[in-house]
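Here is the structure we will look at.
For this view, one protein chain was removed and the others were kept in their places.
Showing subunit A:
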Amino acid sequence: MIKINDLHKSFGDNQVLKGISEQINHGEVVSVIGPSGSGKSTFLRCINLLEQPTQGEIIIDGQSITAAGACVDNLRQKVGMVFQNFNLFPHKTVKQNITLAPVKLKLMTQAQADIEAMALLEQVGLKEKADAYPSSLSGGQKQRVAIARALAMKPELMLFDEPTSALDPEMVGDVLDVMKSLAQKGMTMVIVTHEMGFARDVSDRVIFMDGGVIVEQNEPEALFSNPQEARTQAFLSKVLR
C-alpha cells in the first residue's frame, strides 16, 4: 500500500533521516519505536508530507506523492493523522471538529456528516460530548475526538504520532483501547509510540529506529524477546524493566 524508497530528511545541517526504505501493506499495523531524536516522528510526518523529504520517494497506492505536481491535499484525505498534542480546533465543538473537513471538502452534506460524527463518537465512547468544546475535555477525551476526526475522512491509512505521550497515565488505556479496536477492524496503521506493551500486543510488525535509520524490524514477539542488534538490545533493556 505504501512504498518508501531511500527517504532522506535534513533540517539545515542536521540530517534526521538517512535513507529509509520500507513497505507497509494493506491492513498492517506497524509500530515504530526508538529513542527520542531517532527520527521516528519525522519519518511519520514525511508520510503525509507535513515534512517535505529532502530526497527519496513515497508511493501510496501506486501514486508517487513526492513527485512534482502531486496533489498533496487529495493524498492527505486518504491518510489520517493523530498528533501527540491532539490539535483539536478550540473554537469548534467536538461535533464541528469532526464534520469540518468532510463538509468543506464536499464529501458529505452537513446532515450526513452529523450522523457520521455521532456514529464515530459512539465508537470512541464520547457521544455525550458532541456539543462540548475541546477546552472542557480531558486529554484522553481530546485524543479520542482527534481519532474520530481523522476517521471522519474515511482514511485508508492512519498515522499516530506518539498519541499517548501527552496523557496522564490513567487516560492512556482509553485511547489505546480505541486504537486496538481500530486495528482489529483492519485499519492500516503506523504508530510511533513509547508504549511497548501496546506495540507488542497490537502490532503485526515493530520497527526499531535509531540515528535516522531502521536498525531492526521483526514481528513483535521476536523483536522484544530476541533482539538481534546491539542498539536494539540496549534500548529495550532500558525501556523494558
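The rule is short, and it goes like this: contacts are C-beta pairs under 8 Å (C-beta built on N, C-alpha and C of every residue); 3 or more make two chains touch, one makes a residue touch a chain; residues count from 1.
Please note the rule applied: contacts and distances are computed from a predicted model.
Undergrad: One chain isn't displayed here; going by UniProt, is it "Outer membrane protein beta-barrel domain-containing protein", "Amino acid ABC transporter permease", "carbamoyl-phosphate synthase (glutamine-hydrolyzing)" or "Cysteine desulfurase IscS"?
TA: "Amino acid ABC transporter permease"
Undergrad: Just one of A:N5, A:Q77 or A:N218 touches the chain that is missing; which is it?
TA: Result: among the candidates, A:Q77 touches the missing chain.
Undergrad: List the residues of subunit A that touch the chain left out of this view.
TA: On the side of subunit A, residues 48, 50, 73-74, 76-77, 79-81, 83, 85, 87-91, 100-101, 104-105, 133, 135, 146, 149-150, 153 touch the unshown chain.
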